[in-house]
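Since the structure comes first, as structure tokens, the remarks are kept for the end.
A protein chain is absent from this complex, but the other protein chains hold their places.
Take a look at chain A:
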Amino acid sequence: MNETAAPPEVLRVAIVGAGPAGCYTAGFLRKRWPQAAITVFDRHDAPYGLIRYGVAPDHLGTKAIAKQFDRLFARDGVTFAGNTDIGTDVSLDQLRADNDVVVLATGLWADRVIETFHTAPGTGAAAPLAGVYGSGRLTRLINGHPSESVEGLTIGRRTVIVGNGNVAADLVRLMLTPADVLASHGVAADVIHALTAGPLEHIDVVGRSPVGAAKFDVAMIRELGRLADVRFTSDAAPDAGAPDAGAPDAGAPDAAAPDAADADGKAAAIRELVAGSPEAAGRTVAFHFGWTPDRVTGDGRVSAVTFTATGAAGGAGTAGTAAGSASLELPADSVCTAVGFTETDGAHISRASVASPRADPDRGRLDDGLYAVGWFRRGPVGTIPANRADARSVADAIIADLEASFIPTPTSLT
């Protein structure tokens, strides 16, 4: 009993990262501790992380979630300290010395690269060919990120988008959205010009998985159906994704198999998109499922992209194609990779470097008084609401740990 320390006069909490994970955490801690001094730091001068610089500008409902967080700073007494990079401007050790609790919510937003697309084979040197872009750069540009420039960006008439997640779907939609609509959502004129100058006539969207295991949400596919003057096609087998179809690898563990209803839903959404699109249209979008990226070719600038069949389990359109036995070559004047996110090279703060032997990553605990939340804790998957659930459980762990270390008095923390 006597081991416990008296609570500090004012509990000091620092949260690193003003994306959804950091802001939701600040909100839950504020509810429990109305008097605590809570500061949210961000390297950018504007808060909200990928809600500001990732979420597509035409998804106003999702963007609006950030307005919830305005209340934290305007009304609930949480301080925002922008333009402060923890690790450069202030060391993490210093921050920990100044605070009772530090929460890392720094996200993971660097583009995952496809080695042969973005770097010269074997050397790791910079892009071998012009015209190959990462989705992170494109989505930051579209969202007016201060340190991105349109320099050297041209999308052209035929582009290949590699990946079949929601970010790929965002890119398809935004690239086929009329310039005036993009402008009405606040996209800068030079960015609109780079996206629409081609103008685009054809987009190939190529994913590694079969249609049923594609990563996009059904609502994102349905939304594409509202684009005017676009013909959609797909190389997925007509019955792909239906229960029992396209499941040749019976020996595979169940956990790896996508949920059957979900798979069926995705395949059906693609089928409906294709069936509902006009036979003749000025622009076409072709979905290709079950193809693994191989290489980009061209003379200085990309002119074609090659894929090989993912193989039996992945099924290039039809199931049962042996891995590598078929290839797909697509002409292109630009290529966009949307294959996920990763830790920034040379990041000052990495989980591995700060986790102590006392870490309990499941509860978000990295060390005494040091916690992790959001994409930084869980990896770069999941939507904004998933970060709220995560923030709630990590905030609960922080509260439990801290309150257990203090002598409980009725007014000590609140």
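In this section, a contact is a pair of C-beta atoms (placed from the backbone, for glycine too) under 8 Å apart; a residue touches a chain by one contact, two chains touch by 3 or more; residues count from 1.
We adopt the following convention: contacts and distances are computed from a predicted model.
> Of the options "TusE/DsrC/DsvC family sulfur relay protein", "Sugar ABC transporter permease", "Nitric oxide synthase" or "Chemotaxis protein CheW", which is the UniProt protein name for the chain that has been left out of view?
"Nitric oxide synthase"
> Please pick, from A:Ile15, A:Leu182 or A:Ile384, the residue that touches the omitted chain in the full complex.
Final answer for the missing-chain contact: A:Ile384.
> Would you mind spotting which of A:Gln35, A:Gln68 or A:Ser149 touches the chain that isn't drawn?
From the options A:Gln35, A:Gln68 or A:Ser149, the contact with the absent chain belongs to A:Gln68.
> With respect to the chain omitted from the figure, which of A:Ala37, A:Val150 or A:Val218 is a touching residue?
Of the candidates A:Ala37, A:Val150 or A:Val218, A:Val218 is in touch with the missing chain.
> For chain A, which residues lie in contact with the unshown chain of the complex?
Touch set of chain A with respect to the missing chain: 24, 27, 60-61, 63-65, 67-68, 71, 218-219, 222-223, 384-385, 388-389.
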